[in-house]
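Left out: one protein chain. Kept in place: all the others.
Letters A, B, C and D mark the chains in the order given here, with residues in each chain numbered from 1 onward.
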Amino acid sequence: MSKEQFTIPIGPQHPALKEPGHFTLTVDGEVVTGASVRLGYAHRGIEKAVESRNWVQDLYLLERICGICSHIHATAYCLGVEKLAGVTAPPRAQAIRVLVAELERIHSHLLWLGVAAHQAGFDTLFMYSWRDRETVMEVLEQLTGNRVNYSANLLGGVKFDVDTRVLETILSGLDFLETRTHHYLDIVSGDRIFLQRTRGIGMMTSEQAERLGVTGPTARASGVRRDIRVDAPYAAYDRYPIQVVVETTGDLEARFIVRLKELLETYHLIRTLLDGLPEGDLKTRMPRRIAAGETISRVEAPRGELFYFIKSDGGDQPARIKVRTPTLSNMASVTQLAVGHQLADMPMLLTGIDPCFSCNDRLTTVQTSGESETWTWEKLRQYGIASYRERG
Amino acid sequence: MKIETMLRDIIQSLFHKPVTELYPAQRQPTPQRLRGKLRWNPEKCTGCCLCVKDCPCSAIELITIDKDNKRFVMRYDAGRCTFCAQCVQNCRFNCLEMSSEDWELAAMDKALFTVTYGREEDVQSLLGCVAPTGDPAGE
Amino acid sequence: MDTFLKEGRWSQALEQIKLWARLNSPWVIHFNSGSCNGCDIEILATLTPYYDVERFGIKLRGSPRHADVLICTGPVTRQARDRLRRIYEQMPDPKFVIAVGSCALSGGVFDGCYNVVGPIDAVIPVDVYVPGCPPRPEAIIDGVVQLLGKLQQGARP
Amino acid sequence: MLASLFALLIFPAGLFVLVNGLAYHWIDRKLVARLQNRVGPRWFQPAADMVKLLANEEVLPTGVDARLFTALPVVALAGALAAMIYLPIAGLPPLYNFPGDLIVAVYLLSLLTLCTGLAGAISKDRFSIIGATRALTQLFSYEAPFLLALLGPAFAAGSWQINEIMAYTSSQWLILTQPVGFVVALIGLMGKLEMAPFDTPEAETEIVAGAMTEYSGRGLALFLLGREVELVGGLTLIAAFYLGGINNPFDYALKTLVLLLGVAGVQTLMTRLRIDQVVGLWWRYGALLALGQWLLLLGQRMGT
Partner (left out) sequence: MNALEQAQDILAAWVQAWHTPEDNRFDAQVAPADLISTVQALDDHGWGYLVAITGLDHGAEAGEMEVLYHFCRGAAVLTLRVAIARGQAAVPSVCAIIPYASVFERELAEMLGVEVYGTPDPSRLFLPDDWPEAVYPLRKDAELD
C-alpha cells in the first residue's frame, strides 16, 4: 500500500572498478514498481570538454573515458573522424588496431573473470587469473609502452609497429594463455561450489535481452547473436572473420563461458592476423580541420557495443561527440528488468549486471516518514529466501 | 565436488618458486618502448610549437629566449603529463623522446615534477630573469 | 634522576617499536574519486601474484577505520568530493595519503572539465604523489616505499 | 576483569599461547600465499600488525555504549585464553583439569564469536549489524557440529575430561575410526574462525569488514589476538583427539602444522559459501553426520 523506496548503492569505494552507482527501487507491497539508477561519481564531463579541445587532444581525452576499454574508445573515435575527413588509415595500421583491440579483450575478460571470482569469494581464482593476465599486460607494454592507456592510435593510423621481438612475445604468450583458458573453462563449468553461485543465477531469456537492449557477452550469453565485429565489420575485421560465441542459458555461468570461449576465438584471430600482417605505412596525413559532417562509429568493446556519434562543423574542434558506452545500456536493461518482479527476485536480477555480479551489497530503505533505515543486500536476499519458502 | 582442477594449480605452486617479482630489491628490465618521463633535446628545436599545440593536458611549455638564435627552454610537468607521446609524434625534428628508464617518479613534493630543459646558459638566464618576481610560472 | 633517564629510554624504545610496527604494517584503503579505472586496476594488480604487496605487510581493507594509508586515484568530481573528505576523516590517526596517477596530481587530461573540482590535494592533504597515466604497479610500489621512507625519517609523527 | 586478563597474560603459558598464535597465523597466511603462487607476508607480519593496532588511535563511534564497546574485545581474548588452561598447551599436560572440562573449554572458545556478534550489534553501523547477524548465525551452525565432533572421541574414551580422553587417544588414531568427526571438527573450527570459504561474516566484498567495521586500534587488535589463540586451541584439540594425541612439544608442532596445511589448502580451493549455504550445509550435513557417527558409537558401546 505505502510506497517505499530502497536505494542500493553499488561499490562506492571498491578497488575493483566501475563507475559507482546507486539503484533505487520503488515497491508497492511486494512488487517492484520502479527501478532507477543514479551514476555520476565518476562523471567528469568529457562530452563537453571535447568541444573545447582540438581533434588530436580529444583522442587522448576519450581514450581515458575508461582504462579498461581505452583502446576501443580511441579506435571508435579515430575511425569516425577518419571517415569524416575522407581518409583511410593504411591496412597495416588497421590490422594493428585490431591486434591491440583483441589483446585488450583478453586483458579485459581475464580481469572480469578475476573480479567476478573475487566477488564470489574465490580469491585463488582471482589470483591466478590476474597472474595470467600479466602475460597479456606485458605484451601490451612491449608493443605500446603502457599497460593501460596504450595510446596506440593516431588520427590516420597507429603509432607503433609490430616487430619480430614483439611478435614472438605475443605468440608465446598466446600459447600459454590458451592452455590456461581451457583450464579456467574447466573450473567455471566444473567446480560445484562455484557453480552454486553462478548456475541459474541472474537469468535473462533471449527475448528479455533482445527487448532490453543488452549488449556484448551478456547478450550473447542469452542467445542474442549480436557482435559488431561481424554485423558491421570495422577496421580490419572484414579480413579476419570470427565466430560469434553464443550460449543459450542466459545465467551467470553462461556469461563466464561466453567470455572464456570468446578468448579462444580471439587467440585464433590474433594468430591468423599475425600470419598475414599487411605490409605498408603506419599512418597517413590527416588534415587539422575536419570537413563538416556527421558520422556514426560503432565498435565491439569487450563489454558490448560502443557507439560514437561525431559531428564536425569544419573547424579544428568537434562540434559534438556523443558516446554511448556498453555498460550504460546494460545498466539500463537491469532497471527495466526489475519492474513487475517480486522484491525477492531483485538480488538475482541485479546480479545480472555485467561487470560485477554480487556488488549490490547495500541498500537503504527510505521510508515514507523520511527516515532512512538500512537494508542490505543480505537482508534483501534473506527476505527473498523467506518469501520463497512461504510460497513453497 | 570437482575441485581437482584448481588443486593441480595449487600443488604446482607449492613446489615452484612464486612468480612474484621482488621489486624494489630486484628490478626487471623495462620494455624498450616504455613511455616514461619526457626528455627534450634543445639542439634541433626550431620553436615550431607543434608539440605544445596537441598536448592534451598542457604539460609542456616552450619558452623563447632568443628566437633568431633558436634559443628555447622547455618546461615540462610530469605531474600533468599523461604520457601519451603525442608530442613525440608531432615533433618533426626528433627533439623529444620518452625515457624507458625514468618511470619511478613518485615524490613527496609536487614542485619536483616540473623540470626545465634546455642549454645550461638558457635555463640560467630564464631562471635568473624570472626569479626576482618570485613567480616562476608568471609569464 | 636515574629513574627519569630510564623512563626516557623506555619510552624511546617504545616509540621505536611503534614506528617499526607502523612501517611494517601499512593497511590501505582505496578510493576512486572519478578516475578512468586505469589507475585502479594497476593498484589492484599490485595485490596479485606478480607484485604481491603482502610482502610489505600491505593489506587492502574495506573499512576506513582499519586503514592507515588512503590511496586515491582520479580527479575529484563534484559528486565524490564529500565522500573523499568523509573517508579521510574516518581514518584513525596517524594517517597518510598517496595520490596515484596524473589525474590525482593535477587533474591530468580532465583538468578544466566542468564536473571536476581539482586534484586530490585540493580536498585533502597528500603525502606522496605518484605520476603516470597510469603508473606501472612497480611505480606505485615505489611510491609506497617512499612513504615508508618518509615515515622512518619521522617527517611526520 | 582487567586484572584477570593481566594475570593470564603474564602467565608464561598465556604468553606462549599468544606467540604461538601469532606464529600460526603467519604460517597460515604464508601457506595461502604460496598456494596462490605469491611470496606472502614476512615472518613478523602478524606481530607488526598487532603492535601497530595497539599503538593506533582507537576511535569510539558515536552513539555506542563506550564501556561495552571496550570491554567486549577484552572478554573475547580473556575467554579464549582461559580455555587454554584446560588444553594440553604445546603437548604438555593441561594446567587444570576436572571432569567435564572439555565442555567448559569448548564454551570458553565460543565466547569469542559471541563477543564478535555483540560487538557488531552494538556498533550501530549497518555493515557491523549484518556482520553480527551473520556471525551469530554462524555461531549456531558451526559451534554445534564442532562440539558434537569433539564429543565423539570423548564418548569413545568414556570420559568428559580432556586429559583422560587424551590418554585414550594417544594409543590409537581416531581419524581412522571416526573420519567424519575429524572432517566436521576441522571445518567447524574454520567456520568458528571465519576462515576463507566460511568467511561470510566478514566478506570484504560484500559488507566491508563485518562486525569489526567500526573497531579500530586496540579493540581490533584484541579481537584478532583472540582469534589467533582460538586457532591454536582448536588445532590442539583436534590434533589431540584425532591424530593420536600429543605427547610432547615436537609431536604437537608436527601434528598441528599438518593440520594447518590442510586448513590452508581448503581456504585456497574453495569459493566462499553464501550464508544460507553455510547454515544449510552445516545444519544439514555437518551436524547430521556428527550426530550419526555419535549414534553409531553409542550403538557400538551398547553392543559391547
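Throughout what follows, a contact is a pair of C-beta atoms (placed from the backbone, for glycine too) under 8 Å apart; a residue touches a chain by one contact, two chains touch by 3 or more.
All figures in this text were calculated on a predicted structure; none of them were measured in a lab.
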Missing chain: touched chains present in the view: A, C
Given C:35, C:48, C:63 or C:77, the residue that touches the chain left out of view is C:77
In the complete assembly, which of A:48, A:165 or A:182 touches the absent chain? A:48
Footprint of the hidden chain on subunit C, which residues? 77-79, 114-115
Using the touch rule from the top, list residues of subunit A that touch the missing partner. 34, 36-40, 43, 45, 47-48, 83, 210-213, 231-232, 293-296, 298, 305, 307, 309, 311, 320, 322, 324, 328-329, 331-333, 335-336, 339
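One rule holds for everything that comes next: only the chains that are shown with their structure count from here on.
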Approximately how many whole Å separate the CA-defined centres of subunit B and subunit C? 23
Mean-CA-position distance for subunit D and subunit C (Å): 33
Subunit C residues touching 2+ other chains are 48-50, 52, 55, 62, 108-109, 133, 136
What are the residue numbers in subunit B that touch two or more other chains? 3, 6, 9-10, 18-20, 22, 56-57, 82-84
Subunit B residues touching subunit D in their complex are 3, 6-7, 9-10, 13-14, 16, 18-20, 22
For subunit C, which residues count as touching subunit D in their complex? 17-18, 20-22, 24-25, 27, 48-49, 52, 54-55, 57, 59, 61-63, 65-66, 68, 90, 92-94
Per the touch rule, the subunit D residues reaching subunit A in their complex are 35-38, 126-127, 129-130, 133-134, 196-197, 199-200, 203, 205-207, 268-277
